[in-house]
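Apart from one protein chain that is not included, each protein chain of the complex appears where it belongs.
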Amino acid sequence: MVQATAAPSVSAEASDTKARFLAGYRWMQLARVSEEKIASLYRGGKITGGVFLSKGQEALSAATGMALRKGDVFAPLIRDQAGRLAFGETLLDGVRTYMGSRLGPMRGRDGNVHRGRPLEGLLPMISHLGAMLPVVAGILLGRRFRGIEGTVGATSLGDGATSTGAFHEGLNLAAVEKLPLVLVVANNQYAYSTPTSRQFVCQDLADKAVGYGVAAHNVDGTDLGACLEVLYRAVEAARTGGGPQLVVASLLRLVGHGEHDDASYVDPKLRDTPLGRDCLLVAEQRILAEGWANSATLRAWQEDAQRQIEEAVTTTMREPLPDPNTEDWCALASRHLSEGSLPA
Amino acid sequence: MVQATAAPSVSAEASDTKARFLAGYRWMQLARVSEEKIASLYRGGKITGGVFLSKGQEALSAATGMALRKGDVFAPLIRDQAGRLAFGETLLDGVRTYMGSRLGPMRGRDGNVHRGRPLEGLLPMISHLGAMLPVVAGILLGRRFRGIEGTVGATSLGDGATSTGAFHEGLNLAAVEKLPLVLVVANNQYAYSTPTSRQFVCQDLADKAVGYGVAAHNVDGTDLGACLEVLYRAVEAARTGGGPQLVVASLLRLVGHGEHDDASYVDPKLRDTPLGRDCLLVAEQRILAEGWANSATLRAWQEDAQRQIEEAVTTTMREPLPDPNTEDWCALASRHLSEGSLPA
Amino acid sequence: MITYLEAIREAQAKALADDPRVYIYGQDVGNFGGAFKATKGLAKEYPGRVLDAPISEDAIIGSAIGAAIEGMRPIIEMQFADFSTVGFNQIVNQAATLHWRTNVPCPITIRLPSGGTAGGGPFHSQSMEALYAHYPGLIVMTPATVEDAYSMLLEAVAIDDPVIFCEHKYLYYHLKAEALPTEAVPTGKARIARAGRDATIVTYSAMVHESLACAEELATEGWEIEVIDLRSIKPLDTDTVLASVARTGRLLAVGEAWPWGGVTAEILARVATEGFDLLDAAPMRLNAKDTPVPYHPNLWGTHRPTAKTIAAALRQLLSA
Partner (left out) sequence: MITYLEAIREAQAKALADDPRVYIYGQDVGNFGGAFKATKGLAKEYPGRVLDAPISEDAIIGSAIGAAIEGMRPIIEMQFADFSTVGFNQIVNQAATLHWRTNVPCPITIRLPSGGTAGGGPFHSQSMEALYAHYPGLIVMTPATVEDAYSMLLEAVAIDDPVIFCEHKYLYYHLKAEALPTEAVPTGKARIARAGRDATIVTYSAMVHESLACAEELATEGWEIEVIDLRSIKPLDTDTVLASVARTGRLLAVGEAWPWGGVTAEILARVATEGFDLLDAAPMRLNAKDTPVPYHPNLWGTHRPTAKTIAAALRQLLSA
């Protein structure tokens, strides 16, 4: 994958707080700008099916993607545009999947957030919440069998997904095998329209960690600096034999569940709490306050992001859509075993 | 159901520790004696399929059944002979189910521990571990809808079953609805041959409670007095609005997983720890020490138990077995909708 | 005009109004009114009887079974049929076996928003009726009209057995009717959606409409195609199917689900065994392709049968 260029020199200076923060900001900005473009394409009828955005969750996602390195595994969920980019997914992969380009990684067979490149460590989620967790655990188990050490697997889930049996079985299995797995739970206070009060009654989702015998970390998901610190720490702990790490971030989704949804069910009072802060603005204010960059620079970055997404869209627009006639209607890898005889 | 008579006057004096302890002892004794009979029938080829015994777990089970009252709900598992009896299941129901009597509650359609009378609050387990938990929750939810108050639902699970998604989803749902549910986990250190070290890594299964926002209770499962105290407390807490209660008992299964199994995988060192004590002997010693009864009385009770199970077996032996020709091969309650046309 | 989706909403409103034992449970069905708005306003109209569930399909179904034992009549909404795979065990092993094992009925209705739509993709498009029909102890309904969506859902709630109610998402908005029905065809009876004498198409759910469109097209060529809407696939009304084949001598079974062991296989097996001599030509079947349901409309439109591909199959059948 040709990596989107938001921060050419991150890894080099990954140690440096300022550089890391700025890099994170730029991934967030690229995510925000690119998702706004996706939304406009959707409103313009250029995208069929669902569009799921991450506005308000970019800091947490970016930090997750950045804390991982090449060779690690990442199973993002529906609010991980920033983390995908930081982990190395190209803007083209995203746009192509949304628009169904035959040249995209999913070739029109699957769409929107259901994209990835398993062999490059980026897993394409299936819809069933929690289902990617044991798969990440299995990759890490496989690496142990193969003697590959020092890599980490991370996956994202929402507060609602913690109610799934898959979450429970997957985290427990990872704990029993003491796998280097980081589970990032974005508690955005709602599962679609359902408030956490109808989802669980523990004080804090991090309270679940002790029952699995895994480490827990809490973080303010609206604060990029905090997210970077906690995610780097959690990933490092997993990498160095600390076993599974449960990271629970508090934040609010600042858009609808999908672009079809106006999120009118969100309690207005919540929006006025610190949870309702826009992590991108918060990061911007910090940058200006610290004097790490001036607003002219921020604008330049913004325009650069704009340019990149426009370029990806223009490219994709020129690409062929899937063609049912040339499409290979075979679900099996072992072609010789596929039932040509099935009357479709 | 005609209740087995181990303790005619329990409920009357339920408050009295001595009476309660003696009643518990007698349910344990009746369970032990009846299961030994079942085992001998199995060895004699009189029972087809599995036979699952509870030796070593009678104290916990008896306490669970006793702590519940008429109108409550109980979903026992495979090691609950004592609790079933204390809750009101007759010895005949058990023997008939094991031997497939057409007059039994399952009519030969299901067998061994898969028996119950749902309308009397005793649920017949399906094999899939954890699956009864949400059903008990549903009954309690149904009662809330119907305005029935003050009843409790209890169900048993093993240490291994805590790894199922059903356990997680069911307990969480019960917590969200704040249902009067008591979940009794018998941690007998093994799931079939699998030690808890391959099943979970939390220090104590009770540590899981906080993650669900439910109350937790620990108890020494080899000590009848402790089991009675804790189970009565947990059931009372659930009955009075305390929400779900998680009871975790430590003990050891003193027989094979089933009668086909010699349990040679059990660490001999474990058998020598307090966990390995036979709860029936421990209770017996306490009775004699307290002078609540003398050994002659204990022997008399033992003989009474013997008589009861022999009687149940003799009765069952005379009963008709299921007859495929008169059997009603219809899975539906709505007979008019069943597919007679299906070529079976 | 009332849509197929509104009919489902109205049926639930009536069930709640008529029977205090009824309640609705599922993700976002409460104040939000459900992902498709099938329970819109019901939480407000029937306080405490339309509850949001956690993302726990196994527990959702399991709890409904318990409530049914207690005498309630739960209506469960799966957000998409595809997610019922995680509630699968409770459906096929607990709900479906309860009555047979204990004589206690299990009157639960499980609504499965089913079938494909453009852009739905592999996990929001599945037609799972055959899976549930394979297991003993379940009724499987597949309404194809606004009227049936309404009356069959009411029937489902009244039936003493677990009912898998496969409502088709594609029909939610596309299908409209003048008014709700006042009476209904009994459950288990198929409906002759269009009479004809040259060939019989046996189908159900959304494919009824593709088949009718195809029949209309072939009518312009002088062919009279009979279209049978099964309404429920378990029980499956073999008699009506056989009677039609007796008239036409030619059978094409059409389904949106996957081919292997689907509804079309069951129909052909029944007609082959019970109506062999009625057939003037080899029966045919048409299904979705044997791959996951593709996301992009270009692929999806070819993955499932359409009036066009049904017509092609029919022409072959008629010339046989």
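For this structure, a couple of remarks:
Order as written gives the chain letters A, B and C; numbering starts at 1 within each chain.
Note that in this section a contact is a pair of C-beta atoms (placed from the backbone, for glycine too) under 8 Å apart; a residue touches a chain by one contact, two chains touch by 3 or more.
Since the structure is predicted, the reported quantities are computational estimates derived from the model, not experimental observations.
Within the whole complex, the absent chain has one touching residue among B:R198, B:R233 or B:R286, and that is B:R198.
Summary of contacts with the chain left out: across C:F123, C:Y150 or C:Y204, the touching residue is C:F123. Checked against the full complex, the one of B:S34, B:Q81, B:S163 or B:Q245 touching the unshown chain is B:S163. Touch with the hidden chain on the side of chain C covers residues 58, 82, 85-86, 88-89, 92-93, 96-97, 100-101, 122-123, 130-131, 133-137, 234, 257-258, 260-266, 268-269, 271-274, 276-277, 279, 281-285, 289-292. In the full complex, chain B makes contact with the omitted chain through residues 47-50, 100, 106, 108-112, 114, 126-129, 160-161, 163-166, 191-194, 198-200, 265, 321-324, 327, 329-331, 338-339, 342-344. Within the complete assembly, residues 105-106, 109-110, 114, 116-119, 123-124, 126, 128, 131, 133-143, 145-146, 165-166, 169-170, 172-173, 176, 330-334, 336-339, 341, 343 of chain A touch the chain that is not shown.
Assume only the chains that are shown with their structure count from here on.
With respect to chain C, maximal separation of chain centres occurs for B (centres as means of Cα atoms). Per-chain CA centroids place chain A at a distance of 36 Å from chain C. Taken residue by residue, chain B touches two or more other chains at 165-166, 169, 172, 176, whereas all remaining positions touch fewer. For chain C, the set of residues that touch two or more other chains comprises 53-54, 56, 58, 86.
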